[in-house]
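The structure's right below; bear with me while I get my questions together.
Of the protein chains in this complex, all but one are displayed in their positions.
Right, chain A next:
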Amino acid sequence: MKKVVILGAGTAGTIMANKLAKMLDRKEWEIEVLDRNNIHYYQPGFLFIPFGIYSPKDVVKKKDAFIPRNVKFTVADILSIDAEENVVNLVGGEAIRYDILIVATGTVPTPSETPGLVGERWYKNIFDFYTFEGAVALHDYLKDFRGGKLVMTITELPYKCPIAPLEFVFLADAFFAKKGIRDKVEIIYTTPMSGAFTKPVATKMLSSVLEEKNITVVTDFYVEGVDEEKNIIRSYDGREVEFDGLVVVPVNLGEEFLASSGLVDDMNYVQVDKGTMQSVHKPNVFAIGDAANLPTSKAGSVAHFAADVLAENIVEYANGKAPSHQFDGHANCFIETGHGKGTLIDFDYTNEPLPGMYPLPGIGPMKLLGVTRLNHWGKLAFKLIYWEFLLKNRRLPVSSKFSLAGKKKV
């Protein structure tokens, strides 16, 4: 028997396991998925926990419930990849041989990369919401927040779900308004980019949302470190932003164990062809989801669309052919804007987010770059779609390929 090994049973690894279980010739191919634990977090739900919209139990299920029966699921900590020998080494000393390897180990929020972030104040008045623990701790903090400066800061690019910190400040605005203390809270958003939005059309449409909500944006702010004593974040060019509460998107890095594999860039992302997702170093290695160095958003939607392409390529490779299917970088994200409304963006490697209707051209019902109630319901419905359709590879009425149909060139 030949063997496909999938590293990681998060969004991307689980979808791939479900696809390949059906598509590969199972008399010839065995599939094994490895993950360090059996807890599947619905990460988009982490955004809602701080505001009490979701409770912790809304975002947790068991991983193995989503792995097909004829795929082996092993809970194990991966130690290293020996890409020369086609072997994955586990922490206990066991080695697993593969013919085809799919790396889907995601990206890791790494607050320790920023001096002063993880110390006395971590989870006291400094938080992330990119981890389950962070989101829950932040909920306790916000519950009792009486006013002051709440700063949302992005430390480094790329990070997963690029839109999440913006949604966070939009939801914070609504949260404090509801509590009747919005006038006592100053909300500040710092970004290393030259704007909260940078693509021209989205910037035009969405900047007014920030203004309307009275959220201060500090641009080109690259955090050098946090002064915990003074409650200040400082940028490399010497600017300072004071905070009472700090919410941070930590530096995101690929898994540490990949560093020694010879397959990654200097942020530990697997270097792949952006079309085929095949490693540029080893033909029998592929990467998908946040673990890959694809030049598009690190998002579940990307993993979902990319999986259609990668599954075809794996089947081709398994049959001795060169992978020929091309991923276009298709991504889409609902953006919560608060007060029961949301917006939606859809784009790929070459096309920026444009207004229009989605997924059916002209009909929608979702409105791209428009702020509507239905988009908010779309986002909330997504949890069910994620668990019931996406992970299990059931058909959804959306195409993995980006399309300009139904979109307006502005």
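Remarks
Note that contacts are C-beta pairs under 8 Å (C-beta built on N, C-alpha and C of every residue); 3 or more make two chains touch, one makes a residue touch a chain; residues count from 1.
In this section, contacts and distances are computed from a predicted model.
A single chain of the complex does not appear, and UniProt lists its protein name as "tRNA 2-thiouridine synthesizing protein E", one of "ABC transporter permease", "Arsenosugar biosynthesis radical SAM protein ArsS", "Nitrogen regulatory protein P-II" or "tRNA 2-thiouridine synthesizing protein E".
Screening A:43, A:190, A:276 or A:296 for touch with the missing chain picks out A:296. Only one residue from A:206, A:263 or A:390 touches the chain missing from this view: A:206. Residue in contact with the omitted chain (choice from A:4, A:47 or A:251): A:251.
If you put the hidden chain back, the residue from A:169, A:331, A:371 or A:390 that touches it is A:331. Only one of A:32, A:99 or A:156 touches the chain withheld from this view, namely A:156. Residues of chain A in touch with the missing chain: 156-158, 162-163, 192-194, 197-200, 202-203, 206, 220, 222, 224, 236-237, 251, 265-267, 271, 274, 293, 295-297, 331, 345, 347, 353.
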